[in-house]
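Omission of a single protein chain aside, the complex is shown with its protein chains in their original locations.
Lettered A, B, C, D and E in written order, each chain numbered from 1.
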């Protein structure tokens, strides 16, 4: 089977990230996975949500939006059900690798704004948001506002799916639109599952297919985390 | 390890369902899983959403809400992010087993209203919504409005999770609140996965744990679908 | 004249109430007046609205909603003008029999959720809400949170109306839809009027008709309050 | 007993009305009852609400608002529960005297904007809205848009209440604020009741008190309708 | 060239103002510029917006609305983009002549409600709002709540525009609707520009035309400020 863009079944799209893309944000990155492009920023303030008051713990929360021009027909502004679902996923994914106690009494706001959508915007958002968060925390540590790094592990995300019976890694939009089943995987560098969301809306999938998808996804996550580490190293040496 | 309510690790809570609970709805059931109680209704109208106009296909959509008195401290009315996430899950789960072409130009509205919450409200909603949908379709077929049954398979849902290192089936609220990881599984009677949503927010989980949870969940789904079949048989004989 | 359901002109529909219907609410009842069924709950918290701060007085407020499946065609969620009108009526009715000073610095939230609508949902809501409130207060007194019972009298409500020239007690939906005039009466056990809301939209009514309706309503209220007292006695002996 | 403004117990406040107050509206009046001043306008368009489509009937609907400067402390803009209740009352009251069939396929929008509030704003709104409606219909008849006058009777409204044990007609704000019970009466020129809304929130009232209030209200309505007739005559002769 | 209402090119419409129009407001005026009529009120409270807390400064803010009956076809209630733009303009204009430090810790709310619209509602609102503010401040000074008058200069506003190639002062609606360009000018008594907003949507205008318009506007402002001064003098002598 030939993929639409000539990739192998288990091949990620080219991944790129431009750190510091938003000069005013505390941490930011423009991440690109193939034709999908997302601006991820992290900005903290010294407040916490009501349910954490008095606990000494901090919080990480996220928002997700698509710019009107990010899709071939203009997308209206304003959060819909899908955006709500995604922003919650991003928030949970990042919190899973952050020691909220070490973060201290502050909230880090993650914002993921899609500027070009070609499938996998939520997974690119998570992979990029990790980088924005890392850059933000790095800055706060350099400024002496945080003493112990609250980030405990790398986290990244990728989509996998079944198209024409074949299991594919990192679906682009055209593949995603024709998929029988698709799954979003969020994992840490220790190969542990943080979030797994699989949907077989047009056709349920079997346990065997599920295992194949999971293995594919693990491969993708390993490569994405390797990418994150390399990018961070580069920033470090600055 | 002893479970809080004395159940075995792989034991479902007692499940009950009262069909026809809402006299005016086209299909309805009051479903109870332990102390969790949800009213599920199905009501159709002869319209379809804009994106299906002219296709001849129908639609199944869902809403989910908690009554203010369903939790120990009063829950404010109005949809929040969590409710949005759940109503989308319910909708996708039911559509996965419905032939939208056979349903014809109509929308079935599923409403799940929680009257008592003790964990697992979204999975009970799906298991109950299937029954409400079945009753609604049955009535439409009897009235001659639908000729071929568009429901293609049973679908049910259950939660599984890791509490104090142990893998448990069908978490009640107290177990859920202390879980390291939890997963909601939606499956068909053919043992196929329709939706899988796993979260390891406080502690990511490994592939092995994941497999154990999946096996536990499959057992629960089998029992829930057996329950659905028995209940439907009883209704049939009426 | 024959009534649609065979009742006499001055006969209430069968009234039933199931206390403790919502296990998590502080006070609750499922009330049924014929085919009309409403879940009424009462839940308190230790806050008061801004205009009562510093007065030592408490507050009783209400919300009213119809479940989407409560009517033969699905009712959209969300408060409309009618619901706003009704929730204000319920709130005023209950406050009329509560000593807000004795209630102390707390707000009791009454929620009336209609699960089956066949006319008279607002009056059944008031009659049932009284019971939910009583059960809630009883519980707070048992827990020592309130020392003196702030409830000063029974309150109940019933509808009356003119259909085909005849004055009827407790209209069901079909009677209500064809009524020339209808009136909702809220009265205490001392036969005093708390609220009276009469509308002759399709045909104004005369003073004489009004007097007849009032007398009918008084009879209904007496029976409803007797019913409340009997139900409370039963609970008491538990 | 002396009333705060020296009136007799059964005496209306001075009533004035300035027709044509809003040059652009199709019918308008500035009505004043003592210190209470309300701008009432009527404006039609050739549409009807969905539930009347195809019936040939028209509709009369109303909105009610208080200008921010109408009360001694600034009132925030935006409809609250009270405004919702009142606009529904105004709409019902006017529809009760309009033959919707004769009105034809059009909606008359009534707008009541309070510019000075001193009690009785809702009853002044109804009395004034009748005049605005009459002027609007008159204009449409002169323009040949309506052939048969759809207004079937005069309608007016007044408040009555119990203050310090005395039954009073047409309460001003200070009387209203201290009333044990108050009632709004809407009646036609034939002495028939269109709407009656009585509330005894701080103290329920007896059947005898109710009768006294009703008699007082009837007297007030008679005088208000006489006032309406005189004003209309004056307009006629122009 | 003949103007539609016979005015000279540089002639204002007749201007009138009725102070104290809203008995409950702290300062109020009904201002009329030709057929345009606006109720302007000023009401203060002892709070300031969050960004001024702790600064000792006060604030002046404004709202603008059109009554539904103010235009020949009914205008729906609720703020739109145009109203938002106008209320911000009114607020800035008044703040430009107020010493917020001398005003002290309070917010003056200006409300401009158009009851008849015939062009120039925003400029009439500003000219009238100045008077309402002056009356409000005057009252606060008489009550001893403010010691030093925080108003530093008169401010007024007028529109100018190009119609059929001619530069006109103070456009009525029909002129405004056919204007190639129009400009709103807000100036102080010292002939200084506070706000200038010119739009040449259908046809851009040249620098020369602009100068002519500005000169016309200055003449209008001088006359409006003279009018304000005369009116205030009259009030003083009361």
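One rule holds for everything that comes next: a contact is a pair of C-beta atoms (placed from the backbone, for glycine too) under 8 Å apart; a residue touches a chain by one contact, two chains touch by 3 or more.
These numbers come from a predicted model, not from an experiment.
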Missing chain: touched chains present in the view: A, E
Residue among A:18, A:52 or A:67 that touches the chain left out of view: A:67
Touch criterion as defined above, residue of E:104, E:119 or E:198 at the omitted chain: E:198
Missing-chain contacts mapped onto subunit A: 21-25, 28, 35, 39, 41, 43, 45, 63, 65, 67-74, 77, 109, 111, 113, 115-117
Missing-chain contacts mapped onto subunit E: 81-82, 84-85, 87-88, 92, 95-96, 183, 187-188, 190-202, 204-207, 210, 214, 218
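Note that only the chains that are shown with their structure count from here on.
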Shared interface partners, meaning chains that touch subunit B and subunit C: none
Target subunit D, source subunit B, minimum contact steps: 2
Chain whose mean Cα position lies farthest from subunit A: D
Centroid distance [mean C-alpha coordinates] between subunit C and subunit A, Å: 52
Geometric centre distance via CA averages, subunit B-subunit A, whole Å: 28
Chain contact graph, described as a line, ring, star, complete graph or other shape: line
